[in-house]
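Excluded from the complex is one protein chain; the other protein chains are retained at their positions.
Moving on to chain A:
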């Protein structure tokens, strides 16, 4: 099992800055910018990995603010309620063996689908927020998440995988009905943020795995060329 989201504390700005620097560092690796030749999906995966790390830090700050806005017990560090009303949220936690056995396509598809859903929920959260500052933060994060989704789509395209098509009518909606109590709604919000955090952690591992997989050892390449020569 991947580690579950245990802490949703406010992220430190230094961490965010470090991640931003990392993103900038790897900008030359973006295929659109790198015109020296076709580098393959490697740089794109690296970029996606960096973006997940950056979003993770960003979310840490946002979640802290939002959970304070919901009030206790949701902002208490040890609050761990059952996952009751959040059944429709895509689950990030998965059995470790299952996760290892995932092929690239499935791995990427799961990521893409999860963030598609989470982004949709998150936009609902934004519409609901009462304070302007919180709405601004949420909108900013949604934009970043949209960028991550595009990045994953780019990796999938580079590897030749088709994007999963959403089935008509299965588009998740954010419509808290009258039967849905405000407390359950808050619980859903809590789980949305928590699941998002877990997904960002998982994606970092996913893309790290993909990254390693896509970079064959340099020595092996050399040997292969020598074999051709002979």
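Just so it is clear, a residue touches a chain if its C-beta (ideal position, glycine included) is under 8 Å from a C-beta of that chain, and two chains touch if they have at least 3 such contacts; residues count from 1.
Note that contacts and distances are computed from a predicted model.
Colleague: Among "Vacuolar protein-sorting-associated protein 36", "Oncostatin M receptor", "4'-phosphopantetheine phosphatase" or "Myotubularin-related protein 9", go ahead and choose the protein name stored in UniProt for the chain not displayed.
Modeller: "Oncostatin M receptor"
Colleague: Kindly state which of the options A:71, A:150 or A:164 is in contact with the chain not pictured.
Modeller: Reading the full complex, the residue touching the unseen chain is A:71.
Colleague: Considering the whole complex, not just the chains shown, which residues of chain A touch the missing one?
Modeller: So the residues of chain A touching the unseen chain are 69-74, 76, 81-82, 128, 130-131, 181-183, 186-187.
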